[in-house]
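Removed from the display is one protein chain of the complex; every other protein chain stays in position.
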Amino acid sequence: MLHTINKSPFETTTMETCFRFLQPGDPVLFIEDGVYAVQSGNRFSPMIEALQKSNPLFALQPDLSARGIDAVADGVEAIDYEGFVGLVEEHQVNTWF
Amino acid sequence: MLHTINKSPFETTTMETCFRFLQPGDPVLFIEDGVYAVQSGNRFSPMIEALQKSNPLFALQPDLSARGIDAVADGVEAIDYEGFVGLVEEHQVNTWF
Amino acid sequence: MENENVKKIMHVLRHAPHGTIYTYEGLEMILIMAAYEQDLSVVFIGDGVYALKKGQDTSAIGIKGFSRTFMALDGYDVEKLYVDQRSLEERGLSEDDLIVDVEVMNSEKIGQLMKEQDVVIHH
Amino acid sequence: MENENVKKIMHVLRHAPHGTIYTYEGLEMILIMAAYEQDLSVVFIGDGVYALKKGQDTSAIGIKGFSRTFMALDGYDVEKLYVDQRSLEERGLSEDDLIVDVEVMNSEKIGQLMKEQDVVIHH
Amino acid sequence: MNIGILLKEGPYNHQASDTAFKFAEAAIKKGHHVDAVFLYNDGVTNVTKLMDPPQDDRNIAIRWSELSKKHGFEILACIAASKRRGINDDVLVDGGTITGLGTLTDIAIRNDRLVTFGD
Partner (left out) sequence: MNIGILLKEGPYNHQASDTAFKFAEAAIKKGHHVDAVFLYNDGVTNVTKLMDPPQDDRNIAIRWSELSKKHGFEILACIAASKRRGINDDVLVDGGTITGLGTLTDIAIRNDRLVTFGD
């Protein structure tokens, strides 16, 4: 199951809540303001880098670019809308907002 | 200056952010989903009970009743919309949402 | 044997009532979907557990209350109501505070149920 | 001597850009108010600091970018731009990451400025 | 006291409009003057006369309209925000007016208080 997160973890507990229910191996895609979670060197970087050992992590490149984020935490893969569709081909979707 | 908070502290960081800028003596009014902060016996009760030593704390009774909250943290005064207006008579307003 | 034409649809209620309409309109959606004989479940997570709090009286805010509608779900054969244990505990609530009978579960169990779904809709 | 007809109006930008319109419409409000010769200030708190991040390119999300408009504030005599230090630090940002010159302040100082205002509008 | 109100969210979806209304009623009852209600962001959708909630629910646009007419204040919707969201003169409830942000600035300047409601 693909989980998407569109909220900044600095402002809401959405990401934290999602992670609590996430099953090992399930991919997570950060979109919209959710991409701030994976900017490298912020308060959440250790959490993100630990999580990528058990779950594939993705961030939407168009949203990263729109926010001026040019460096993401280790193990996070940037994808475009086509990549988003690719993940949806593989998985049912659980949209967290 | 009167500060109002309308967000649940369990879901967003609005309350925590407000408290960081709050000056001693300034009243805080919890409204709408913000009133969950002052329900007695929850995770935030120690924070609320500490804060009421430096700042007068209020909660909107209509919002407490709507949410079935019948016990609030020590030192929090329940007021109605008329009481809300009374606080606005005394202070400029800083609305946090 | 599972019926392949029946979909597992989970509704996740995550907002407190009244401050926003999501819980109320979520409930309206659940009531309609209940008529379609799918495998429906409703999960209360985070502030969503507040939707079930006993003793809500919305008369003074001028918004129609709806907490009693949750009691009607049983009549619509929506019987799978799951509440996240930690969300309850953090809010100083227990099962006795809730207006309907639910199954309180830990996050791990709810996470596993989520993963089995064909459709998950958050409200 | 203070001019009693001049009001102290503070705009508090607290949302990240693009995910919601609050920052953009907040900026539109600030630009209009700037013409009224009041004592205007703009404070960036929490995710609001992201509004000033350099290098934003919104072409791929199909939304018009506006971060450069902050550079125009100076021309409208909006010179009091304050950024919350802790909000920057938590996000791994420094003044060098910001598109305009601002004054970085601690929470205590910003809290004192807030208290002096006649009007505070959050966006 | 003279009070301006700034309302930043649409009706029904967020409680902000309900709280603003109850606050305005209480302020008037206490003898204060509500000068204007200014609508911004999604708040502009509070003045569409096309809203048609269930019979047993409040009609938020009409409620604002009636309060404003009774007490002589205006419900003002920001023009730029309105255009984005499909609010124009044809759908305005009685008592509603579309105007610019300069009007909000005037409201902020001439009143003792500007009280914001948002979400």
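For reference, chains read A, B, C, D and E in written order, and residue numbers begin at 1 within each chain.
Keep this in mind: a residue touches a chain if its C-beta (ideal position, glycine included) is under 8 Å from a C-beta of that chain, and two chains touch if they have at least 3 such contacts.
These numbers were taken from a predicted model, which means no experiment stands behind them.
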{"item": "Chains in view touching the one left out", "value": "A, C, D, E"}
{"item": "Contact partner of the left-out chain, one of E:12, E:38, E:73 or E:117", "value": "E:12"}
{"item": "Among A:50, A:71 or A:85, residue touching the chain not depicted", "value": "A:85"}
{"item": "Positions on subunit E where the hidden chain makes contact", "value": "10-13, 41-42, 45, 48-54, 57, 61, 80, 83-88, 90-91"}
{"item": "In subunit D, positions touching the absent partner", "value": "18-21, 61-64"}
{"item": "Touching residues on subunit A - with respect to the absent chain", "value": "6, 31-33, 62, 80-82, 84-86, 88-89, 92-93, 95, 97"}
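Here is the rule we use: only the chains that are shown with their structure count from here on.
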{"item": "Each chain counted as touching subunit B and subunit E at once", "value": "C, D"}
{"item": "Fewest hops from subunit A to subunit E - one hop per pair of touching chains", "value": "2"}
{"item": "Those chains which touch subunit D and also touch subunit B", "value": "A, E"}
{"item": "Selected pair, greater C-beta contact count between C-E and A-D", "value": "A-D"}
{"item": "Distance from subunit E to subunit D - Cα centre to Cα centre, in angstrom", "value": "25"}
{"item": "Chain centre separation in whole Å, for subunit D relative to subunit C (CA means)", "value": "40"}
{"item": "Overlap residues in subunit D, where contacts from two or more other chains coincide", "value": "46, 119-120, 122"}
{"item": "In subunit E, residues with contacts to at least two other chains", "value": "15, 19, 22, 114, 116, 118-119"}
{"item": "Chains that touch, pairwise", "value": "A-B, A-C, A-D, B-C, B-D, B-E, C-E, D-E"}
